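To start, the structure under review is shown below, and the notes come after it.
Missing here is one protein chain; the remaining ones are kept as they sit in the complex.
== chain A ==
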Amino acid sequence: MSSVTQKKGFGAHVWDYLTTVDHKKIAIMYLAAGTLFFAIAGFEALLMRIQLMFPESTFISAGLFNELLTMHGTTMLFLAATPIIFAFMNAIVPLQIGARDVAFPFLNSLGFWLFFIGAVFLHLSFFLGGAPDAGWTSYASLSLYSPGHGIDFYILGLQISGAGTLISGINFIVTIITMRAPGMTFMRMPLFTWTTLVSSSLILFAFPPLTGGLFLMLVDRMFGANFFDHTMGGNTIIWEHLFWIFGHPEVYILVLPAFGLFSEIIPVFARKRLFGYSSMVFATILIGFLGFMVWAHHMFTVGLGATANAIFAVATMAIAVPTGMKVFNWILTIWGGSIKVTVPMLYALGFIPSFVAGGVTGVMQATAPLDYQLHDSYFIVAHFHYVIVGGIVTALFGSAHFYWPIMFNRALNPKLGVLTFWIFFIGFHLTFFVQHFLGLMGMPRRVFTYMGGQGWDLFNFISSIGAIMMGIGVIILVIDVLLSIKSEPVNRRDYWGDGRSLEWAIETPLPFYNFKQTPLVRGFDPYWIEKEEGNKEGMVYAEPLGEIHMPNNSILPFIMSIGTMIAAFGALYSPWGDQVQAGTATGAPAVVSLALIIGGLGLTIACMIIRSFKDDLGFHVTVAEIESIEADLANYRATGKKGGNK
């Protein structure tokens, strides 16, 4: 890590990203991968909306429609929203708590590569005989009898990427608990760090049931077991329980960090301290707890009985209380503030009413008797898109604009940002608002077409127009991102001028060790405190300038992930699979299948053994090197000339 000028070739850059353990680079990879899958899933949604634009349309077939709706849901939740949220967690949380990296940089890299390889594996299904087609919930009564390898790709792909998510979640729990700078007590942590902590805990508790469920489904479909097959003494309802025990907290895993991001954006642009900080923390934890007590509200019509339905209905309605606390706190933060309506703030202002609309329809569905009417209708589709697009996607777009200067040392164009917001926001409401009424008129969800003359034609047409507008909005955002590459570097701290937490106190571009000296946190909103006292450096330090201990890069996480993919192919083409034996799917000979499974897992385990026995103690950056890197960065900020080390 010398500061001598060095020009890296393309191959060296690729190698750098394959082996990196730096949380800032992993954040960029999460963002890029998440955006890719977001675009793919968005394209799938557009195809579906074009099919539904007119009654009895023949644009795509029923089978393809099932594959598209399954892949749209699965990709958006697991492979788009989750990684983009992890991108912001990786980029921002270590900076907010004054840490130089996450607690386990190696695991951070492993988490990313497992997610990415799992996602690629799932998408290979399109080219290898058909995508999964049983919905993102993949209910066992459907998926066990789905011909071909589609569901097998779903099971194995999610198993791999789920392991990655679990690893990253554990990493963030440990990071936030143990790596906070001196003075950063729990009740001084910024809200985004708090929501990351709670949401990582939810990952810790929610992903094991999914892993268990997927494993049972895997042996059911690929190795002849019968856990979910009622004709053989199994119970198909157990899959639904296991899935929703995971699936409901998953919604909170995604929406809590979104709440956290808005809790960062709103105080900055209302230029007021966050209203009711401690009640926000309390509400976050309470939502986390209650999130585990309500899963059966997805299953009211399964026939659990009146008592069970009543218990889960009441528990579900209780969640509206802490969520309401948060909404009022945001409004009261804005209230009386000196508001600057920038692009991130625009998204925040759009988020509040949209999310409340989604929450209100949620409470309607929590009423079990009413849910019997709403279940499996477009009303449900409208509800969860209001929550996910109105709550999560607005947060992701808003914080992309908000945090772009920290992540890339460039700013996104505010004019294009405003344009994106209005096109996307109007498109979003056009698409989903009318779907409430389609649902109430009786249009079922997950249908590939419908008869004309039932009063559904106009609303479906409007909905499709809205979807196209959302697509245009996203394209403008991508153009905005591409234009930003060639724009002027920001080269400053506190891009928005009103930053409050520690991440705004560091000058961009960041050195790879983030803080040359660990900061000392003197209160909530530490950067604000320092600014109030006229501290030009933005922070006070907890230690003198000294050697910095940093982790080494490693290629092992990538190889380990490749190993799981090889094993997944072995399981997929297992000759003992139900569908292979029924003749609807191709299988490999037993030797090949077993060799792939054992070889793939062997590769992964061999990497684990290498990692365990070969001590990797990292490296030290000496004081002289730090001073030279800081001088280079200062020179770059002043003259725009690169001094070698980024």
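Note that in this section a residue touches a chain if its C-beta (ideal position, glycine included) is under 8 Å from a C-beta of that chain, and two chains touch if they have at least 3 such contacts; residues count from 1.
Convention: contacts and distances are computed from a predicted model.
For the omitted chain of this complex, the UniProt record lists the protein as "Cytochrome C oxidase subunit IV family protein", which is one of "Cytochrome C oxidase subunit IV family protein", "Methylenetetrahydrofolate reductase", "Minimal PKS chain-length factor (CLF/KS beta)" or "ABC transporter permease". For the chain missing from the display, the contacting residue among A:50, A:219, A:304 or A:441 is A:304, taking the whole complex into account.
Within the complete assembly, A:235 is the residue of A:19, A:211, A:235 or A:586 that touches the hidden chain. Within the full complex, the residue among A:126, A:205 or A:461 touching the omitted chain is A:205. The chain omitted from view is touched by exactly one of A:62, A:177 or A:232, namely A:177. For the chain left out of this panel, the touching residue among A:31, A:79, A:296 or A:407 is A:296. What chain A contributes to its contact with the hidden chain is residues 173, 177-178, 201, 204-205, 209, 235, 237-238, 241, 245, 289, 292-293, 296, 304-305, 308, 613, 615, 617.
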